[in-house]
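Before I ask anything, here is the structure I am working with.
The complex is shown incomplete by one protein chain, all other protein chains being positioned as in the whole.
Letters A, B and C mark the chains in the order given here, with residues in each chain numbered from 1 onward.
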Amino acid sequence: MIETVGSTADGDLIINIGPQHPATHGVLHLVVTLHGETIKKVEPHLGYIHRSIEKMCESLTYRQYIYVTSRMDYLSSHINNHACSLIVEKGLQIEVPPRAQVIRVLMDELTRIASHELWWGAMAMDLGAFTPFFHAFREREVINDIMEETCGARLTMNYLLPGGVLDDIHPNFQRKVKDFIKLFKSKIDEYDEMVTGNIIFQSRMKDVGYISAADAISFGCSGPTLRGSGVSCDVRKIYPYEIYDKLDFEEVLESGGDSFARYMVRIREMKQSIRIIEQLIDNIPEGEFQAKTKAVLKLPKGEFYQRVETARGEFGIYIVSEGGTTPYRIKFRSPGFSNLSALDHMARGGKIGDLVAMMGTLDLVIPDIDR
Amino acid sequence: MDQEALKIAITALLPSASVEEGTEWLTINIEPTEWLSLAQQLRNDEFLLFDYLFCVTCVDWKTHVSMVYHLSSTTFRHNMVVKAKLDKAKPEIESVSKIWRTAELHEREQYEMFGVQFLNHPDLRLLILPDGWEGKNPMLKDFDDPINMIKL
Amino acid sequence: MFLVNYIKEIFGALKSLMVGMRRTLFYFTNHKQIITEQYPDNRATLKLADRFKGEVVMPHDENNEHRCTGCTACELACPNGTIKVVTKFDITPEGKKKKAIDKLVYHLELCTMCNLCITACPSDAIVMAQTFEHSVFDRNQLTKVLNKEGSKIMEGIE
Partner (left out) sequence: MWSFSEIANMIHTWLNDTFSPTLVTIIEMVIMGVLVISLFAVLGLILVIMERKVSAWMQIRLGPNRVGPKGIFQSAADTLKLLMKEAMTPNGADKFLFNFAPYLAIIVAMLLMAPIVFAKDFTMWDLNIGVLYVSAVSSLSVISILMAGWASNNKYSLLGAMRSGAQIVSYELSAGLAILTVVVLTGTLNLNEIILSQQNGWWIFKGHIPIIISFLIFIIAVTAETNRAPFDLAEAESELTAGFHTEYSGMKFALFFLAEYVNVFIVCAIGATLFLGGWMPFHIGNWEGFNHIMDYIPSSLWFFGKTFFLIFLIMWFRWTFPRLRIDQLLNLEWKYLLPISMVNLLIVTAMAILGWHF
């Protein structure tokens, strides 16, 4: 039981941030012990939207379970689906046609930019600046429109199948993506003007929520959170999947370890994603967009693990298969869950305002944590 | 370190561990009692340095329960899997939250979903389930919830 | 030296604030940049992408005929039991019994628009429609029967 009311014996206040709170962006419940404005302890209290996706997946076939994973980290749903497809392809040794691979990677990177856009807006809003939120949505909408045209949905696309993609790209796709790149490049400097360079923003972010590299590894952080502490951990570079090993992009590293470093990692990552898209958009190979697969997919007996890099970090799927049409046990290693575990460590000694900034830079998506 | 070298290093550390064949990553089966000391060695050995615990899974095999730990090293980039077979009636294993601090939350999740007792865990409470949850652990295979289950 | 740094700091801070204010002033004065879509008013011009997944429908031709054979492939493909196929037996002119659908029940409230039923259908009997205004006051209205009253299967579809 967590004590959620009143004050402690030392006279410290216990404050519930969440389940309904503007800064948690979802139904995260943090029980915070406060000494004045200073945080002494942060205890996460989860489960408000736990749907037990792992249990649900035990009764779904390998084609059906993909759509459930879109509902976990809904901001990078396409990348989650990607992991699901990859693990089935790995188990069945399906050769994915090159066209499908390129389309998948393009969509991954577009999803990453869209996710970081939303994070950027929400992050600024957490710190009290409303305007960047709307500016971020201007670019994000363009990506969503591209997604809608090709995948048929804006957020939970369900565009992937084991063996390829559901449908070929829309004829307008290439033109629209190029337009988007042009738009994005003209607007990315505005982000620095509005937020990054702002003295108030910098003083709110610098030296806040510091986590050392060793601690970040011990807490199992991944993605921008770990890269902000200077540890190289990009799955796309270290354990490359699809065509990432043939692409030319940098892994973004910052050594600060504070909120500002994590912020800069994400901002620079958007530019790297644009770089990947620019390399691919004119070079989509012709050919099939789907491999021939059997009507009923049966994963061979054994254990499979696949990890991908979502916008939030390393997303892993662990499947124990008994050879049937459904997984025997499936486990999703979600980046948010591990990143959340570091929050208490980061927040101690900070102020309430810092807690909001930290949650912003951890980029928590609650369904991803609760699964 | 590649898989063969890892295998030799691990068997040198713990001769009683049995290595599973035909897996993507080196997979070893151990007794739950050996886990804590092995974990310490895996974490601190200068040639292994498994400092990144990225996945803690519990699998209900109906006859027994097994814990699966996915480990990786951020320095050497090698991965391995450690499995421990637990007793179904009284599943117990040492907590590794002192070695990898991420384990604290992961173990709490497995504790409430599978009922695995993590010994010497600093704070073994319900995390996701509502306070005062009684009855079976929901992720077990024989769990049935006639009230909240939506039947189609 | 301390004083110089102090003053420099202040001027740097003021400049960074000015830069942000210039950007907001730009948008304040440039109303052409406004991107608001006035949704219910622009229904006439609102064009959804042709692949947009709004709901599952079953197209009928002018003779009130559809292409569904009642094979239940869609029902099996659906991850959450959105589709129920209720079959009946028709008597063909030759006097043979032939399986056909009585009702194809579609629960819009359960549908996640994953498109699996569409890809599973062997005779292209169902498609995704581009409608999206699904809100109703009674959830029973979300349970729909896709085949029309008195419709029958097209000639030559097996």
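As a convention for this text, a contact is a pair of C-beta atoms (placed from the backbone, for glycine too) under 8 Å apart; a residue touches a chain by one contact, two chains touch by 3 or more.
None of the values given here were measured: they were computed from a predicted structure.
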Visible chains in contact with the missing one: A, C
From C:Thr24, C:Thr119 or C:Ser151, residue that would touch the chain that is not displayed: C:Thr24
Omitted-chain contact residue, chosen from A:Val31, A:Ala129, A:Val252 or A:Leu297: A:Ala129
Touch list for subunit C against the chain that is not drawn: 10, 17, 20-21, 23-25, 27-28, 31, 33-36, 38
Residues belonging to subunit A that touch the chain removed from view: 13, 15, 21-23, 34, 37, 124-131, 133-135, 138, 194-195, 198, 200-201, 203-204, 351-356
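Keep in mind that, in the parts below, only the chains that are shown with their structure count from here on.
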Centre-of-Cα separation between subunit B and subunit A, whole angstrom: 25
Approximate Å spacing (C-alpha centroids) for the pair subunit B, subunit C: 41
Two or more partner chains touched - positions in subunit B: none
Multi-partner residues of subunit C (each touching 2 or more other chains): none
Residues on subunit A engaged by subunit C in the complex (per definition of touch): 60, 63-68, 131, 138, 141, 145, 148-153, 156, 158, 161, 166-167, 170, 190, 193-195, 197-200, 202
Sites on subunit C touched by subunit A in the complex: 12-13, 16-17, 19-20, 22-24, 35, 48-49, 51-53, 77-79, 112-116, 119, 128
Contact footprint of subunit B on subunit A as seen in their complex: 1-2, 44-47, 50, 52, 54-55, 214-215, 217-222, 231-233, 238, 302-305, 307, 314, 316, 318, 320, 328-329, 331, 333, 337-338, 340-342, 345, 370
